[in-house]
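Only one protein chain is missing; all other protein chains are in place.
A, B and C label the chains in the order they appear, each numbered from 1.
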Amino acid sequence: MKRKLSITITILMIGMLGVIVTGLTFGDPGDHPMDRYFIENSQQQSGANNVVTAVLFDYRGFDTLGEAAVLFTAALGATLLFRKRREE
Amino acid sequence: MQMSSIVKTTADILFPFILIYGFYIIIHGHLTPGGGFQGGAILASGVLLLLLAYRYSESTQIVRQVMMKTLESTGLLLFIIAALSAMVIGAGYFFNWLSPGGFIFGDIVTYGSTVANLNTGGLIPIMNLAVGIEVVGAISVILLALLSGIKEKI
Amino acid sequence: MSQYAALLLAIPLLAAFAMPLTGLIGKRIRNSWAIIAMLATVTAALLLVWEVLTQGTIVYAFGAFDSAQAIPFDSGGVPIRILFVIDAMSAFMILTAAIMMFAATLYSISSESEQTGQDGYYALLFLLMAGIFGMVSTGDLFNFFVFLEINSLAGAALAAYRIKGGVAVEGGLKYAFISTVAGLFFLIAVGMLYGQYNSLNIAYIASVIDFTGLSLVAVVLMIVSLAMKSGSVPMHFWTPDTYSSAPSSITALLIVSSMASLYAIFRIAFSLFGLTMNVVTIGWVIIILGILSMFIGVSMALPQKDVKRLMAYHSVSQIGYMLVGLGVGVAVLGDAQMLAQFGVVAMEGGIFHIINYALYKGLLFLIAGAVIYRCGTANLNDLGGLGHSMKWTMGFFIIAALAIAGIPPFNGFASKLMIYESVFIFNPFIAVIAMVVSIMTLASFVKVFHSMFMGPKLPQYETVKEVPMPMLIGMGLLAVLIILFGLFPDLVVNTLVEPAALALLDRSGYIASVMGGI
Partner (left out) sequence: MIEQIPYLAVILIAGIGIATILLKKNLIKMIMGLAIIEGAANLFLIILGYREGGIAPIFTNAPGGEMVLPTVQAMTLTNIVIGFATTALLLAFAIIIYRKYGSVETNNIRRLRE
């Protein structure tokens, strides 16, 4: 019973993801005003030749701070789990 | 389990080279593929090499958890203070105020330039360095914590 | 140009990053740092809320020289940077989170004082709060995902903080697993939207969205994944495990983070997709999920022996009220007359219930934590006679229990009445179910009250004293707010709740706040 349910959910999820193929074309990103802006302006505005780094640390720098915080969270969580405890 | 002295010596010799390579990747993050996370992960792989080559008791003498935690926090504080520093000059949070300034990391780059000039990028190299320090600290802390969890078995 | 939106996130993150270093210096310094940072965060949050309520929606662009300028001049009307869009609804959630943060941090100072590893505890607490604040104020889908992950990981690590022979780790593991799966599907849905519209900004996507099959799949994936994280039926199975094994102050904050997920569901349903989707169907799906949550939650709660598990099942049931209230709002979104007649009131009831629920449920969990702090057990069969020695705690429990059951002078009544009234016009049957669930809730809490506080003083709890002052202050604040919200519901509804509901409904206003009226 549970196994059948799991298989049904899997097939359902694959079917839902299958819609991707109908909506997007590989190799043709279509109109891309935001990325065009990055490619054309990031070098002058941020001074970095690497556009990905410019996006990562300048335009979307706040995401990078969040991502560093996620890593910090995981490190704290792991140390907390393996800490020495008083009751044991 | 005790590793042979060949392994230990090789690890000792390789370690500085891994460090140099990691720092190269971090510092050139705004010019070539790479950056803080990638370079930090390479640095952490050097730490992992030491942890693997030596016994748990020995390696924790070389790689101390307190030191790594301090590195982690220092990197993150450097990052967030670099981001907050823009507020001092009246701009928004995360504004890259160093970039076209002609000051440190402040050379002007024109569109389409392919010259790899290290003295560009404004806050980006500083943030890359901060993230690199943070990542090596965080990954080492995670490795040490996981290792302390299974140390009875080795 | 005010910087409160940035400081709201910068202060807790800075506090969390510095916490391990202050822990190296000394315990006293770390505790003071935690309290100072908490007060600073709460102050920034209150100032931000005040600014939003007086000046309208705030847009903050991260990384721009002038952070009030959402779209650069040379980008052709496309948002480039990460934007925070804080309207009345976000401000409402920020206020809720700030109140709970104040109470839970003060409470933790005493309740966790015997534990080791407190540096990590406070750092994670601030990260959890930063995650919640980020989730409710961001206007960028990928940024939302990042904060969702911060919130999930910090919540999971904190839920496992007291290992308790592994059972707390089990609760944390379930939370981490569910949240990670939810986060990944959310990310895939974000990718689907990005692939079509080449943007991550909610307002921009809302302005250009067309109703393709892929967009529909994306909205379904987003809503399903966020519903998983908010703990409504059918993905409720992790709530009792995680809520019961986490430290009590953390449970109070996990409730706020599940509210933040709920907020995101409504932000996506109302602001991102709005009328482009089939509102009646989606509304009814939300209503049915709400009814199931109410009923399953309360019926699972009745036989529980562990007081925190019992309360956790009640929280599943309470989420149902919010889903019903806002689901009715969604279902009549296409019909202006019905919307004006009862839809707005239903939504106001649902939104008002969010803050009321956070207050009384947080208070209940804090009381459970206080009892565990003094007696060391949460089993209802072992407890009894605590009313003689813990008078303040008993008083707070009476207030919170009457509030959750919807008895008149308290805040639960105010919001439940709004839901009953409006839902009754929509469909009387749903209102009757909601009232029955309310009565069952009252029965359940009468049982808890009787077995925890009534009866003769038990010999094993002879030495039990009242809990320390910081815990009482934390609980007292929530109790006072419950009474105030219950006595003056009109004031709260007019100043906070009604602007929030109208902000949710005003999709074009949300878009215009970023796109500048395009």
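Observations, loosely collected:
The criterion applied here is as follows: a contact is a pair of C-beta atoms (placed from the backbone, for glycine too) under 8 Å apart; a residue touches a chain by one contact, two chains touch by 3 or more.
Bear in mind the structure is a predicted one, so any value in this text is a computation, not a measurement.
Counting contacts over the entire complex, the absent chain touches A, B, C. In the complete complex, the hidden chain is touched by one of C:Leu83, C:Leu125, C:Ile163 or C:Ala301, namely C:Ile163. For chain A, the residues in touch with the chain missing from this view are 3, 6-7, 9-10, 13-14, 17-18, 20-21, 24-29, 32, 34-35, 38-39, 42-43, 49-52, 54-56, 60, 63-64, 66-68, 70-71, 73-75, 77-78, 81-82. Counting over the whole complex, chain C has residues 142, 146, 149, 152-153, 156-157, 160, 163, 165-167, 169-173, 176-177, 180-181, 183-184, 187-188, 191, 194-195, 198, 200, 240-241, 244-245 touching the chain that is not drawn.
Against the chain not displayed here, chain B makes contact via residues 31-33, 35, 37, 112-114, 116, 135, 142, 145-146, 149-150.
In the analysis below, only the chains that are shown with their structure count from here on.
Compared on C-beta pairs in contact, B-C and A-B come out with A-B as the pair having more. Separating the centre of chain A from that of chain C, both taken as means of CA atoms, is a distance of 24 Å. Centres computed as Cα averages put chain B at a distance of 36 Å from chain C.
With centres set at the average Cα position, the gap from chain A to chain B is 21 Å. Residue numbers of chain C whose C-beta contacts span two or more other chains: 13, 17, 20, 62-63. Contacts with at least two other chains are made by residues 69, 72, 76, 80, 83, 93-94, 96 of chain B. Chain B makes touch with chain C in their complex at residues 66, 69-70, 72-74, 76-77, 80, 83-84, 87, 91-97. Looking at the complex, you find that chain A touches chain C at residues 16-17, 19-20, 22-24, 29-35, 37-38, 41, 58-63, 65-67, 69-70, 72-74, 76-77, 79-81, 83-86.
In the complex of the two chains, the chain C residues touching chain A come out as 9, 13, 16-17, 20, 62-63, 72, 74-76, 78-82, 114-117, 120-121, 123-124, 127, 130, 134, 142-143, 146-147, 149-150, 153-154, 156-157, 160-161, 163, 169, 188, 192, 195-196, 198-199, 212-214, 217, 220-221.
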